[in-house]
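A protein chain is absent from this complex, but the other protein chains hold their places.
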Amino acid sequence: MENRNKKSQQIASVRKINKSTKRVTVTKLENILYKSFKILDKGFVRVIDYMGDDSSIVQAARVSYGRGTKKLNEDKKLINYLLSHRHSTPFEMNEIKFHIKLPIFVARQWIRHRTANVNEYSARYSILENEFYIPNKQNMQSQTKLNNQGRDKQLDHLETKEYLELINNQANESFEKYKYLLNEDDSGIIRNKNKNGLARELARMVLPLNTYTEWYWKIDLHNLMNFLCLRFDYHAQYEIRVYAEKILEIMKKWVPYTYEAFILHRLENINLSKNGIQYIKNLIHGKENKNTKISRREQDELKEKFGLN
Amino acid sequence: MENRNKKSQQIASVRKINKSTKRVTVTKLENILYKSFKILDKGFVRVIDYMGDDSSIVQAARVSYGRGTKKLNEDKKLINYLLSHRHSTPFEMNEIKFHIKLPIFVARQWIRHRTANVNEYSARYSILENEFYIPNKQNMQSQTKLNNQGRDKQLDHLETKEYLELINNQANESFEKYKYLLNEDDSGIIRNKNKNGLARELARMVLPLNTYTEWYWKIDLHNLMNFLCLRFDYHAQYEIRVYAEKILEIMKKWVPYTYEAFILHRLENINLSKNGIQYIKNLIHGKENKNTKISRREQDELKEKFGLN
Amino acid sequence: MENRNKKSQQIASVRKINKSTKRVTVTKLENILYKSFKILDKGFVRVIDYMGDDSSIVQAARVSYGRGTKKLNEDKKLINYLLSHRHSTPFEMNEIKFHIKLPIFVARQWIRHRTANVNEYSARYSILENEFYIPNKQNMQSQTKLNNQGRDKQLDHLETKEYLELINNQANESFEKYKYLLNEDDSGIIRNKNKNGLARELARMVLPLNTYTEWYWKIDLHNLMNFLCLRFDYHAQYEIRVYAEKILEIMKKWVPYTYEAFILHRLENINLSKNGIQYIKNLIHGKENKNTKISRREQDELKEKFGLN
Partner (left out) sequence: MENRNKKSQQIASVRKINKSTKRVTVTKLENILYKSFKILDKGFVRVIDYMGDDSSIVQAARVSYGRGTKKLNEDKKLINYLLSHRHSTPFEMNEIKFHIKLPIFVARQWIRHRTANVNEYSARYSILENEFYIPNKQNMQSQTKLNNQGRDKQLDHLETKEYLELINNQANESFEKYKYLLNEDDSGIIRNKNKNGLARELARMVLPLNTYTEWYWKIDLHNLMNFLCLRFDYHAQYEIRVYAEKILEIMKKWVPYTYEAFILHRLENINLSKNGIQYIKNLIHGKENKNTKISRREQDELKEKFGLN
């Protein structure tokens, strides 16, 4: 608790500082800088720093001497054009840096995005706090039968209760054993002076995958959008999707025009394959889709997307 | 057990195939292709595929129409020159692909090398086997006091025994609970037909960090050497270093000239800072090193390296 | 001429070698290995080496002990699924290495694909041959008015003739001056013994951007497809597109199932934005597209794609 207060004070203290800069700034992002947004039960997302705004994208695309902006409308059009025509380099000119707290099993998915920079809290060097992820009841779901990946319907009340207790107990026991192996209590005081603790890099082995970790994570806007495409998607695991949702909100504050184009062309778009085009073509021309080469599932998706039934 | 036999048969079966190719081949590597080399208690390293040999490096450096090789001596000299002068691109022309089984806490360090390609066994899709890492007795060590990172001396017999039992029990209980949450036994048969299991992507949360995972890992020779530099190093955690040791042996079979140059210039070299140069200079000229700017630890390292005491 | 014969002999000589391997091989690719395919007037593409085939993709996706393949039909389906659902990592498990000869202005576009490995012929170290790109008559076109980028209709006969002569003369003069600055003739013999030549790294400054250069270029299959998406596109400059066309043919020989999925989902697909979906939805339901938010050009594209007019 004391520890948590100390952290809040540190955040409050850096939020007070105001300096003068000639760089482009984004007021809406400055307003939330360093602030901690809660994710899951004990995780968070904080913006630590950023470089550039919407105008920086057009400035780089135009290789400008000044701001590089023209009329608002032209800038928006250019951003829309660049994004929809897969011109990735101007979006790489913006960077954002986050401090994120997340369960280890989420971190293991997240780190697969290789085009970001990461500094993680080291459990070789430091002792991890007794913090682990426990899902909400509504997120306790059974395995999907569809494609063997992901979740299906919510478990019933009794199952949920039993399973949550089990997960909770298991994590607490693991942390108890971790501390025992380290031979240190929470405040770092040696428990049994006649014994040696096990090295931290080994003791951590008993911790469960829902233990929380923390890292600094920095990424450019182009690769951030790739991350969001994959992790905002409904196929993504709920526990990473909630981070993507918050980061998407932050992106909207940071680069509103890019955000708009991103929604249109990357999040609420549809990628029609050659066979999908034929399928829709037949629909438009009132022809039957007898021998379509697309799967039943794709057909259902298209029917829903285009309001047919 | 049955499962293990099946895997051995699959490996034996691919090892039997022989085909004709016009590509460069490396006999010593062909001889061990697909073979499983045991690491730690249950892990392994297997070479699945490779591209290029020592001659491919000189061929690329010379942008050749044919093999690109000259006299053996000239090729060795060129490789030595390229490696010692930080010409990385010719070494990027060779690739090697491994199948690796490793504990999750090791995988978390390993994945930080972003310039490799990875396909990991998915615990969202599949059920993990009851396999976890238990250290040997001699690797049960206490925390170092030196710089707070890494291990110190071996624990005594009783502590070791107690801690190993604890780690072992903890892992077994975790797997028991994992299976309980899934509501499936080892052969995938539902345990309690009146209950629903928890989704795999959630149930895995209770598994400890010493659970084994598997992946295919592909990397070019230049980045492989960077990996080996960091992970073969004595600062690296023992549990990842043993993998690096085996991979170094494999590299020796694959590209013996590059291996030789790598040992000379990257593994058994020393990087003297500006102040380190001054320190050695004084030693050579018989001057005292009174006001040296290098730390006591660096001085000790240099003294050892240069046989002074 | 002599030089060219020597190169042909070197290629012929490596093509004769046959070795035994346990690795996966692709007969259709082995048949053309090292062979030179002419591109533009003096350029070429040659496959030097490759790693993996279609089966390697499913093998990695399944993290297999053996070949990892199942029934042909299941493998094809898996590749199609992976490609259409943006699972990039299994495709990164295959590599291909080319030797390419191309004009410098094409090389400057090409090198922007950063996820490849490159070794280029060095004009600091060696002397460039007198070879430069001269377009065919039908490729001599005027500037497009559409979006200021790319070409429009073919120039008339007289203009073409005049311009081609000018380009040809200009290149010949440049090479003459290059040799003069070097103070060496074609066979490396010093021209004027009383003079010093200018350093190669400086003398090359006078060479035009259509001078040919050569490089070894290695890329994984996932990034190769990204390259082909951008460079096979009709927006791409003709002089790089012809390289992409040949490489696409080679890809078809190498990984026929991936090629098929690539055509369906990445080359002959269409990416409908949110507004594009609404536009098509209206068409299907027989509603007017009065206030559509997509541009006239996009509307024309969609109309053509879906056979409306």
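Letters are used for the chains, namely A, B and C, taken in the order the chains are written, and counting of residues starts over at 1 for each.
Going forward, a contact is a pair of C-beta atoms (placed from the backbone, for glycine too) under 8 Å apart; a residue touches a chain by one contact, two chains touch by 3 or more.
Quick caveat, the model's predicted, so the values are computed rather than measured.
Within the set C:Q141, C:N275 or C:N289, the residue that contacts the chain not displayed is C:Q141.
Across C:Q10, C:S174 or C:T292, the single residue that touches the chain missing here is C:S174. Only one of B:K16, B:K193 or B:K274 touches the absent chain when the whole complex is considered: B:K274. Residue-wise, the contact with the chain that is not shown comes from C:Y133, picked out of C:Y133, C:F227 or C:Y257. In the full complex, the hidden chain is touched by chain A at residues 7, 10-11, 13-15, 17-25, 30, 33-34, 48-52, 56, 59-61, 63-67, 89-90, 92-93, 95, 97, 99, 117-121, 214-216, 218, 220.
Along chain B, the points of touch with the absent chain fall at residues 84-86, 89, 112, 229-230, 235, 263-265, 268-277, 280-281, 283-285, 305-308. Interface residues of chain C with the unshown chain, by the touch rule above, are 103-105, 107-108, 111-112, 114-115, 118, 122, 124-125, 133, 135, 139-144, 148-152, 155-156, 159, 163, 166-167, 170-171, 173-174, 177, 180-182, 195-202, 204-211, 237.
Keep in mind that, in the parts below, only the chains that are shown with their structure count from here on.
Overlaying the C-alpha trace of chain A on that of chain B calls for a turn of 180°, given as a multiple of 5.
Of all residue numbers seen at the chain A-chain C contact, over half occur in both copies; the interface is built from largely matching residues.
Between chain A and chain C the centroid-to-centroid distance comes to 35 Å (mean Cα coordinates, whole Å).
If each chain is reduced to the centroid of its CA atoms, chain A and chain B end up 29 Å from each other. Across the assembly, chain C contributes residues 89 that each touch 2 or more other chains.
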